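All protein chains of the complex are present and in place, except for one that has been dropped.
Chain naming follows the written order as A and B, and within any one chain the residues start at number 1.
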Amino acid sequence: MGKRLAGIFWSLLFLAVPVLGVLTFAVAPAYDHWLPKDVSEHGGSIDSLFYFILALTGVVFVVTEVVLFWFMWKYDAAKQSGPATYIQGSHTLEVVWTIIPAATLLFLAIYQMNAWADVKMRRPAMEPTVEVVARQFEWRLRYPGRDGSLGTPDDLFLVNDLHLPVDEDVLIQLKSMDVLHSFFLPNVRIKQDAVPGMKIPVWFKARDVGEYDIVCAELCGWGHYKMKGRVTFESRADFDAWLERKYAEQGTTQPPAPADDVAAN
Amino acid sequence: MTPPPTTATPAVDHGSAVVHAPAHAAEGGIGHFLSTYVFSKDHKVIGLQFLFSTLLWFLIGGLLALAVRWQVAWPWSDVPVVGKLFAQEGGQMAPEFYTMLFTMHATVMIFLVIIPILAGAFGNFLIPLMIGADDMAFPTLNMLSYWFMWPAFVCFGASFFVEGGAASGGWTSYPTLSTNPASSPASGMGQTLWLLGLTFVGVSSMLGSVNYMTTIILMRAPGMTMFRLPMTIWAMFITAVLQAFALPVLTAAGFMQLSDRMLGTGFFSPEGNVVNNAIAGAGGGQPLLWQHLFWFYSHPAVYIMILPAMGMVSDILTVFARKPLFGYRPMVYSIAGIAGLGFIVWGHHMFMSGMNPALGITFMVSTMMIALPSAVKTFNWLGTLWGGKIQFTTSMLFAISFVSMFIIGGLSGIFMAATPVDIFIHDTYFIVAHFHYVLFAGTAMGVWAAIYFWFPKMFGRTMNEFWGKVHFFLTFIFLNGTFFTMHILGAVGFPRRLADAYHYETFHHLQPLNAFMTYCAIGMVATQVIFAANFIYSMFWGPVAGRNPWNANTLEWTAPSPPGHGNFDYQPVVYRGPYEYSVPGVEKDHLMQTDPPNAAAVAAAAAAH
Partner (left out) sequence: MIKPRQSPLPGMKMVSRSGLRVVPVLAVLVAAVGCGRTPPAAFRLNMVQATKSAAPEAGMEKPWAGWARERQAQVATILEAMFGTPDEPVALAETGLDHAKLALAAGPVRSDIVGRKNGLYREHCAHCHGISGDGMGPTAAFLNPYPRDYRPGKFKFKGTWRDARPSRDDLVRLLHQGVPGSSMPSFALLPPAQVDALVEYVRYLSIRGETELALYSYAEQELGTDDRFPETREFLVDEILTPIVEKWQGAEEAAIPIAAVPANVDFSKPGDDPANRESVARGRTLFHGDGGCVKCHGVTALGDGQANDYDDWNKVIVEWSKEVSGGLAAGKSDAARSAWLHAAEDVIEGDALRPRTIPPRNLRLGLYRGGRRPLDLYRRLYTGINGAPMPGVGPSGPGGKGSVPDEEIWHIVNYIRSLPYDFDGELGVDRPLVAKDRF
């Protein structure tokens, strides 16, 4: 009796795994502990892939864990009077549970190739909107100046405060000044390591205006946590106006009048 | 050893806690002590040396993790114990200290705990015993493989005390953070010592792997064909192959990085690379080269870190389910498949690295495929439990939890194999959740299962079952509390390795969850005190165990507990496979591998099919 109770206890402990596991995932979104808001065009396909895999693995998770629980419950020695079943295996089962997962996994792999290619391989033919140079521990930005090309004396140099036009393809030229960093925009579903010695293009299109985080996602030293930037998506008109303000500021030859707030813009 | 007797092993056994006197007993004094217990060439002593050393480092690695968790939960607050080092700032740790904590936590756990405990402790102890040999093929080499760990211990241990502290570039040690001595405080002596320590661990592992492969191929007992080997041995064998082929790449890469740092070469630094206003050297290299070389080893390394546990768990499940392993050959092929495929998936650690995106496609396919043999193994474990007669001993509980937790770890891997999804979850806590599930909830649980299981064979006494179950229960609860919600954090995009993530809009509401996880982590580490006490107490005062307290059928259970020099009373001859439990038509519920064929039993078994 005591042994049977113990067996029940342990089986139920293992049943808690799928139960609490599913519960955690079910409840998390209600507390805002879930995928952050996505404002990009391609983000939808990434998110749906995430959900697809979640559903698939969720089903497998529940089924296998419940089966595990069920076997623990049913085949408890305290409950079984006869000997265990002497069986070496089942060829049929092996074939079935090899072929089906293999096919599923292969299907998953092929199904996702397009999404990957869109984000990382199909670069739009355009000039870079901005050059982002990661450095310990900030994001240095370089916009083309009024002449529209990067690398000329009228370029605009800024730090951490990235502005981009919404509803347009943007191309970012990502570089690093010193060590590895990673340009991560959680709300745009974009991540790309910045590698010293390499110029890596990053492209996307934002659909909504707003201000979002830029996070460094590759350990770059003690200040890795500090590499916070903000990306602001705004209409083309606002973006151009902002650029103009910044161009003017960069050419400042007089200190601001006392009434002006240095922190503006 | 004497030839085997013609009768089967006696059913009643009084065990033996006496170690056979070593051949060199004639020497007395310190020389004798040193050669018997310190520089021993007996695989069992070496195995125990590995076990004790790695368990100590497990404690250190766990404490480092607690400090990490403390900072993540309550950034910049007064840290217990560690805060004394920062008395000037009122106990708040410096950010570079945090980077050191997670670097050394991972380094210690991977190189000084998991790899040596699986191959060094259990591989060493079990391989000759389970294949019926009297020792390893190269006992002196074996001894050296343990003693090469000591320079590694000294290097890693000393690195905590040098100027700048222990290595803090992540256990992955990516250039140019790790190659330029000015890029971070620990990029000086700490990083150099880290690389040296890694080299010593590599040498130790390579020496061991040569030994294991040779022993398993050449020193099996008569009748022990390859397909009568227990899964533990198959796993150790394949792991040894992995180590032999993969480690040289890491060692070479380590030398290249040392050379970049100390000789000014530029394997990994691009031309003109300047970090913290210091130029590193000649340049002309590529940081990505390191990543390829490193992951070419470190991906097989993760299989090195799980396959032995899979093998041991397979064996333990059969013992306590009292039935054969379901699908023995498919299981063997799966292990081989995991190992083989393991060599062509390394790029999945580098999807965001800037390597050619086309490789993102190829590595995605191979990575998806490597989930297949693991799935097959999981189904076979479930098949092993089906129809069994399950005894819920501590060891069995840990073994079952391995299966349960491995399901979680394995399934979470599918998310990151999916390259587009990896764009979002790379370098977030989703990854941290995945590898802690496979390495801690998986391998470490498997290790505990193995410790509770083979403890009687090692020390001649059993561990306490009640406290073992308490240890299991609390560890199981706390580990899931600590690591399961990391999947959720990862879904938010919470990045790894950040000393303070809460100043980002996206993450600043996640602090309470992290606090909860840290409480669970503290509970988890505190629970190990129970294990330590049980282990130490049982070593000396536990109930004496016989030869075969679990009624298992593999060869090591025919030897005394603990076995003396030479292991067996007589040369075992093997007549059966490793899982002869509940054989129909046989009165006993198990047959040892050495039990000679009995015509009646064979006929009855044939009739029953």
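Keep in mind that, in the parts below, contacts are C-beta pairs under 8 Å (C-beta built on N, C-alpha and C of every residue); 3 or more make two chains touch, one makes a residue touch a chain.
As the structure is a computational prediction, the values presented were derived from the model and not from experiment.
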(request) Kindly state which of the options B:Thr393, B:Thr443 or B:Ser582 is in contact with the chain not pictured. (result) B:Thr393
(request) Identify the residue among B:Gly91, B:Gly340, B:Pro357 or B:Gly564 that touches the chain left out of the display. (result) B:Gly91
(message) For the chain not shown, which residue from A:Gly43, A:Pro165 or A:Gly229 touches it across the whole complex?
(response) A:Gly229
(request) Pick out the residues on chain B that sit against the missing chain. (result) 74-81, 83-84, 86-92, 94-97, 164, 182, 184-185, 271-272, 274, 276-279, 283, 391, 393, 462, 464, 466-467, 500, 502, 508-509, 511, 529-530, 533-534, 536-538, 541-546, 549-551
(request) May I ask you to list the residues on chain A that touch the chain which is not drawn? (result) 136-138, 140, 146, 151-155, 157, 159-161, 177, 222-223, 226, 228-230, 247, 249-256, 261-263
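One rule holds for everything that comes next: only the chains that are shown with their structure count from here on.
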(message) Measuring centre to centre with CA averages, how many angstrom lie between chain A and chain B?
(response) 30
(request) Within their complex, state which residues of chain A touch chain B. (result) 3, 6-7, 10, 13-14, 17, 20-21, 24-25, 28, 32-36, 45-46, 49-50, 53-54, 56-57, 60-61, 64-65, 67-68, 71-72, 75-77, 80, 83-90, 93-94, 97-98, 101-102, 105-106, 108-110, 112-113, 115-117, 119-121, 136, 177-180, 182, 184, 186-187, 189-198, 200, 212-213, 215-226, 228
(message) For a test of understanding, state which residues of chain B touch chain A in their complex under the given definition.
(response) 94-96, 98-99, 168-170, 174-177, 180, 183-185, 269-271, 273-276, 286-288, 321-324, 326-330, 352-354, 357-358, 360-361, 364-365, 368-369, 371-372, 375-376, 378-380, 382-383, 385-392, 397, 400-401, 403-404, 407-408, 411-412, 414-415, 417-421, 423-424, 426-428, 473, 476, 480, 484-485, 487-489, 491-493, 495-501, 503-506, 509-510, 513, 579, 581-584, 589, 605, 608
